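Right, one structure below, let's go through it.
Only one protein chain is missing from this complex, and each of the others stays in its spot.
A, B and C are the chain letters, set down in written order, and residue numbers restart from 1 in every chain.
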Amino acid sequence: MIVIIKQNTENKKIEKLVKKFEDMGLSCHHSTGAHTTILGIIGDTSRVDIDAVRANDIVEDVKRVSEPYKAVNRKFQPEDTVVRVPSKDGGDVCLGGGYFSVIAGPCSVECEEQIVSVARDVKKSGATMLRGGAFKPRTSPYSFQGLHAEGLELLLTAKQETGLPIVSEIMDLSNIELFRDVDVIQVGARNMQNFAMLKALGHCGKPVLLKRGLANTIEEFLMSAEYIMAGGNAQVILCERGIRTFETITRNTLDISAVPVLHHQSHLPVIVDPSHAAGLTWLVEPLSRASIAAGADGLMIEVHNNPSAALSDGAQSLTPAQFDSVMDKVKAQLLFEGKRF
Amino acid sequence: MIVIIKQNTENKKIEKLVKKFEDMGLSCHHSTGAHTTILGIIGDTSRVDIDAVRANDIVEDVKRVSEPYKAVNRKFQPEDTVVRVPSKDGGDVCLGGGYFSVIAGPCSVECEEQIVSVARDVKKSGATMLRGGAFKPRTSPYSFQGLHAEGLELLLTAKQETGLPIVSEIMDLSNIELFRDVDVIQVGARNMQNFAMLKALGHCGKPVLLKRGLANTIEEFLMSAEYIMAGGNAQVILCERGIRTFETITRNTLDISAVPVLHHQSHLPVIVDPSHAAGLTWLVEPLSRASIAAGADGLMIEVHNNPSAALSDGAQSLTPAQFDSVMDKVKAQLLFEGKRF
Amino acid sequence: MIVIIKQNTENKKIEKLVKKFEDMGLSCHHSTGAHTTILGIIGDTSRVDIDAVRANDIVEDVKRVSEPYKAVNRKFQPEDTVVRVPSKDGGDVCLGGGYFSVIAGPCSVECEEQIVSVARDVKKSGATMLRGGAFKPRTSPYSFQGLHAEGLELLLTAKQETGLPIVSEIMDLSNIELFRDVDVIQVGARNMQNFAMLKALGHCGKPVLLKRGLANTIEEFLMSAEYIMAGGNAQVILCERGIRTFETITRNTLDISAVPVLHHQSHLPVIVDPSHAAGLTWLVEPLSRASIAAGADGLMIEVHNNPSAALSDGAQSLTPAQFDSVMDKVKAQLLFEGKRF
Partner (left out) sequence: MIVIIKQNTENKKIEKLVKKFEDMGLSCHHSTGAHTTILGIIGDTSRVDIDAVRANDIVEDVKRVSEPYKAVNRKFQPEDTVVRVPSKDGGDVCLGGGYFSVIAGPCSVECEEQIVSVARDVKKSGATMLRGGAFKPRTSPYSFQGLHAEGLELLLTAKQETGLPIVSEIMDLSNIELFRDVDVIQVGARNMQNFAMLKALGHCGKPVLLKRGLANTIEEFLMSAEYIMAGGNAQVILCERGIRTFETITRNTLDISAVPVLHHQSHLPVIVDPSHAAGLTWLVEPLSRASIAAGADGLMIEVHNNPSAALSDGAQSLTPAQFDSVMDKVKAQLLFEGKRF
């Protein structure tokens, strides 16, 4: 941590600040020039509150040198984390460390026929997990909000029928009991900094799929994953799903660089959701392929048996036939890349 | 709602779509040109799912003509809403409709001495409500997270001592019982689209102070207020607190235009939080004054008795003496503007 | 300047880098911890290429401590610059150091009748300079591009008739001769980093009104002003005109904090263009008043005698009557603020 001292500060005040750092077990090196004095703070600074230091009268600015996250940091665990989701078929579905997985399914679970039929179709095309929303975060209170407990029941039926592990989004901690048999719990973009929820999921004993917030930096994203790992749960999947920019043709802007940057900073698996990133079905194929080329460990794709009748997000859902065609390209590229799928 | 049809679409398919709208009680006008067919959908379209329409094979694009919000819309209630917070002193503290209010206090409640002393100081300078966080949304799991139930107790002590109504942030619905005696419940920027929480607050029987999310549009902000009003609670205060942009000198970019735009679109009172918007104490005064000039109905300002020892957000907290000086300018300007304060 | 060295770097390599800095006349202080070595570089680092340092094998990161601008920096000139525009009426029109000015006029000069009539109207309402575009930066090659030399002639006629100094935008250096009799040369947002133009204007001997680019940071804005001052021209007016964000109701987002931040970092006068910032006539008044409250030294407002027939940007132009009403409020507030106008 580097502390830049205001011009013309009395030495006595600087010494007082240095003493504070030393009392915290840190050591402190001075660099004094004609116009500037800089303090280099050495030691474990992850518990120093950068805002409190900045609030000091004599401090011009403070800059962190080391990352504020530890458990998720690749510096402290160089090898990739492999997230393993137990599957009814026997073997686990794996993500990370060379393993690739495709999660597919409708935005919302609507009825048994729909979810079972989509589950069968996506399995046939090669999906390894089934997604489906039972609790839907909708901008408008007048839009369809999901089937809630009944939706989770229908997902379990589809799991029974196909053997696919299921992924579903939790929107409120009070419902956590309902997720007992869900295989992967998803935290949506809008809840990426719902810290009460992140803490609770640190003890849930299941893999957590954490989506990046619409306007969150990569560092904040990793800090949210740190919340889950700090609670003892190391099975975290990071999901890039597009950030908000001034561009309007696409719903969001897929931050493709986030894939290699997250792999560089962290050992956790990284997947991409091209459906939400683009909001346009014809972009799902090129963005899926770009994600694989950038090193992603998986994809999450919306598929609906009848998009124009979908109760939510129809515009970005592929039909099962379109998904099958995307998967042909995906599989060819995974073979080329040598990923285990 | 306007539906733009893809070029060279068969008439039969268009008619089928028109039929769908008519079945929903809407009427439908065609405009057919050489290259484009446009459908104008007339009637109450607030329950039409724009995504489902867009997912239709023959649809190129869909545009809304009227706002998707109703209860918060000034078109349906031209006169200003006045939010009234009962005060121990007798009269209510009011916001909106010409009434102005200043909410001040520390980011976090830390101990009795701190919160009571700050409460007395801000009251003396003219604050009409006391803020203080008991549950703190912190980016890092290793930062101070607030005193929780004890923090709310201490706030109530400060209310007892000063008569100031209190405002505090809720972070998880499971704690709602603890907020029984809190006068105004605050929803933080990170929870602006925590729809489960918004729904619950629609029934809480208290004023709700709703902060705009870091990367949310004004329309989304109003849709979140609509969630609360749709539940029957009309006492909603909108708070602009800065949005995320590429600029780095300020922590966020205060969207000053949001004040007149929100007043234009909605009847709800609008306040500004210059402390979080800027993240720099020396910007609190000019941004407070700019907010009043733009028509704000109130301010929310961080004040701490010892900012450099604060357990959170010290860098943006004023000392009581600095706050007193800001309030001198604020009061002079409110007088000039003819606001009731 | 602070240089953070990669973990486990050999001492020999660090010494080589230190030697490089010392050869440039800078001194270099080490801080070595268990995991990090930090170099504090002391001296005039404004000519050190931060990118070249960062490209060094052993360098993890580099951070600037002092601002990269000098001539525009308030640290090196604490007193406000007053820009003085000679006026036919005798006295100068001044901006900065307590002087306030209002620049008004149409987006484009269209014909003699229009520009002379608007000039007379805005003068009557209190404008102190006349704006009008002869070269128009239009997104579409098929839109009206301005009257060019003829437009400048018409502006001069209006100046003759009213005595108002004139402000007009230059779009290409090859036209600089045509601006001989223009009083203030404007550099538009899209040319804020047209460095060839900035250099040339450093020698033009006239005040330059520099608009902030749509997506430029405050530091970049000041670096562009530095280009002009580095050429010997100290008469630079900074103009905030809104930045690009995700918000769509307003054309741009007025960065009101830029006003006090620019005043804090620089001694140059700062004005605001509420017409372009908002793109909506009904926002011109509240944004003008907010700008004054935030400390602006002037305003630039679009006025057209017949906005709906305007050849460009009609949607954001006030009628002369609307401008008169805005000016009533502006004058009252300037009186309250004690500005010289």
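By definition in this document, contacts are C-beta pairs under 8 Å (C-beta built on N, C-alpha and C of every residue); 3 or more make two chains touch, one makes a residue touch a chain.
Computed from a prediction, not measured in an experiment: that's the story for all the values here.
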Exercise. Please work out which displayed chains the absent chain touches and list them by label.
Key: A, B, C
Self-check item: Of B:27, B:160 or B:174, the one touching the omitted chain in the full complex
Solution: B:27
Quiz prompt | Residue of C:220, C:324 or C:337 in touch with the missing chain, whole complex considered | solution = C:220
Quiz prompt | Of C:65, C:167, C:296 or C:310, the one touching the omitted chain in the full complex | solution = C:310
Quiz item: Tell me, which residues in subunit C touch the chain that this view leaves out?
Solution: 46-47, 49, 51-57, 68-69, 135, 137-145, 171-174, 190-191, 193-197, 199, 213-215, 220, 223, 226-227, 230, 244, 307-317
Exercise. Go through subunit B and note every residue touching the omitted chain.
Key: 2, 4, 27, 29-36, 38, 40, 42-43, 61, 63, 65-66, 244-246, 248
Quiz prompt | Chain not shown, touching residues in subunit A | solution = 215, 217-219, 243, 245-250, 253-257, 259-261, 264, 277-278, 282-283, 286-287, 289-295, 333, 336
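Just so we're on the same page, only the chains that are shown with their structure count from here on.
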Quiz item: Quick one: subunit A and subunit B, Cα centre-to-centre, how many Å?
Solution: 27
Exercise. Would you kindly tell me how far, in whole Å, the mean C-alpha position of subunit C lies from that of subunit A?
Key: 40
Self-check item: Contacts with two or more other chains, residues of subunit B listed in rising order
Solution: 215
